[in-house]
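Rather than the whole complex, this shows some of its chains in their spots.
To keep things simple, chains are lettered A and B as they appear, and every chain counts its residues starting from 1.
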Amino acid sequence: MTYSTEKLSEEKVFKDPVHRYVHVRDRVIWDLVGTKEFQRLRRIKQLGTTFLTFHGAEHSRFTHSLGVYEIVRRMIDDVFDGRPEWDHDDRLLTLCAALLHDLGHGPFSHAFEKVFDFDHEDFTRAIILGDTEVNKVLQHVGSDFPEKVAEVIAKTSPKKLVVSMISSQIDADRMDYLQRDAYFTGVSYGQFDMERILRVMRPREEQVVIKKSGMHAVEDYIMSRYQMYWQVYFHPVSRSAEVILTKILHRAKQLFKEHYLFKYEPLHFFSFFRENVTLEDYLKLDEAVIMYYFQIWQEEADPILSDLCRRFVNRNLFKYAEFDPAKEYKKMAELNALFIQAGIDPDYYLVVDSSSDLPYDFYRPGEEEERLPIHLLMKSGELREFSRESEIVDAISGKRRTDHKLYYPADFLADETTAGEIKKQIRSLLE
Amino acid sequence: MTYSTEKLSEEKVFKDPVHRYVHVRDRVIWDLVGTKEFQRLRRIKQLGTTFLTFHGAEHSRFTHSLGVYEIVRRMIDDVFDGRPEWDHDDRLLTLCAALLHDLGHGPFSHAFEKVFDFDHEDFTRAIILGDTEVNKVLQHVGSDFPEKVAEVIAKTSPKKLVVSMISSQIDADRMDYLQRDAYFTGVSYGQFDMERILRVMRPREEQVVIKKSGMHAVEDYIMSRYQMYWQVYFHPVSRSAEVILTKILHRAKQLFKEHYLFKYEPLHFFSFFRENVTLEDYLKLDEAVIMYYFQIWQEEADPILSDLCRRFVNRNLFKYAEFDPAKEYKKMAELNALFIQAGIDPDYYLVVDSSSDLPYDFYRPGEEEERLPIHLLMKSGELREFSRESEIVDAISGKRRTDHKLYYPADFLADETTAGEIKKQIRSLLE
């Protein structure tokens, strides 16, 4: 028996609140879970700052990664196995890609990538191909195996079916995170009948397709996704925390550029400030490290940095107002000027944040690869694009929804000991 | 309207996966939740190292504290309110004590308290009475209010009924954590019918009692607790992580005593090493800070400290064997000697850990205050100790169960490049 087909002497399970149990029989999977790069995902929250709005959302990317693996394992072992369109030799590749698909995520990825201009997907690739424990395990399977796994995750693999199992409009990734995020936040919106969807999935050369009889279950899944986006992922309070987080990173980077003397040297941040991050530096960064710095930065001399850190650590967030950039740009300029007059730096304290997207632009065939439409498999064997069959999905298909909000520190504006008159003006503009 | 009776203009809710919603109408409660000392509980896991065994157990003491508050609120508002035995004036006191009962917990409390010899309950008291945001809010209610809250939490309050709602054999604390820990780990054992138990609770001068008709629901709760202890809280894998954690702290303290030169100065630890911790120091310590140190200590020169930290961070835990101290003390001495011969320091790498306790010693009336028995309220109005009515509880009442395990690094012992013969001997003794 080679390493790639080696089974554990006894199946191992992880107790999982979403899937009851995650089952592992393959030695390779077991070894991957044990690597320090994979264990690192325990120290990165799946939903970043959302726990400040939904207090249950403290779950990590580790749990989500196991979940995606388990869904893919069930697809293969319970549904695809034995069907002529499914190549059994792709099994291990698919399981590994599922398990490792988020491996390159760092703490609060979104904000970090924006401020320090990098892409976590490059780090996923770097971890899989670099000098890491994960790479060693994958190498053990075959010298080109790391590259193959990386290609599936990067969606550049020629194995389109395998790619679609992990990254498509109805993939294991989304099916896990919707259910998991719903479970941990406690909202009911993320529930859909995954058992049913798995049962109606069929492998085809280009992608996973859905038997027509499962159409309603998929409609329900799409609606769940829509609701989760607007109810949870884009919740204005989480976005407020995200805004502050981003501004902390901006401020620290700015201070570094200006040769500000930090009370505690931010060693872990230097390569980020220089936008020259090595894999080793990157792997050292997790949420514990970030939170450590945010805590000690509360004591920094720079008033903006210390204030923003205090806000983030103690959940003293910005308030928000509806904002329409198309109509209200004049008001924005006015506010900007007033903030400066009031001595509150608008670069850090008057922030427009926009959520827009994907979840509402469900089915626009032919744009980027990930936007490939879901196909229904009709009784005749024909494939039909989903929105042609589903009136509900057709109705919402291609409609982009955008929401803009203006974030500001209500407590500063309420403090009338200085610039009272100007602050009053600001407040009346904001209401 | 005074501050103590002030209501929010509109009820606020927290979405909670266990209780659906946590409801807040009282201004005082809302203000307490917003304090930085309470927000700090977000950075301390409810179950310490258990997430290394049950990966879902990443929830914080913040969520649990809100849960205990909510249960007490429902007891009062839905069941006790209007009954002659319940003094409405105790409402706010009880809610505050429920919310704040775990306020003094630090990161991985158990290990920290053992190694650095302090009691988190003293810090709970210190936070409530000291110069803190929490104290300011409580002072606002009344100058003696902080002291009253502290007394309820310390179980020294003359208001025995109020104390029993938060600390007794069937209190809001336990009812929340059993359900919450079950929910986040995904095990089914922690479930019981809390709705029913709340409905049959009745206030009496000395304590909360249970209507006889609710006896079976309470039996089920007691069994849940028993199962949770042995299945989750005392799980040998979590204990392995706990053993390593404790040894890290021991080692660091020892190195400090020996004037070891740390590569990174452990500023946050100094006052702990000196066993002279101020409230300010204490509040700075949370799990992010601990994990930060454990990560950088992986690079320390001391091989024991760096090895143990690597183990904890990357979840490379000790294995365990059953151990009976009464019968196997000789074997233990032998193992100790062999470890030394093999160059593995037994003080850090050969550890006996014992779990024993309370959960099995359910109903021993008349020992410490917390061990007060549950009383059933009979139809006649008479009170009867629970185990006199319940055959099941009687059967297990007062039986202490203890479990000892021996923890060791299996990987070290498997490495036969050095001291191969001795390690072989050790392994055969351990099996």
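The rule we apply is simple: contacts are C-beta pairs under 8 Å (C-beta built on N, C-alpha and C of every residue); 3 or more make two chains touch, one makes a residue touch a chain.
None of these values were measured; they are calculated from a predicted model.
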item: Complete complex - number of sequence copies, 2 represented; value: 4
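The rule we apply is simple: only the chains that are shown with their structure count from here on.
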item: Touching residues on chain A, where the partner in the complex is chain B; value: 14-18, 20, 34, 36, 39, 42-43, 51, 54-56, 58-60, 62-63, 66, 183-187, 284, 286-292, 295, 313-316
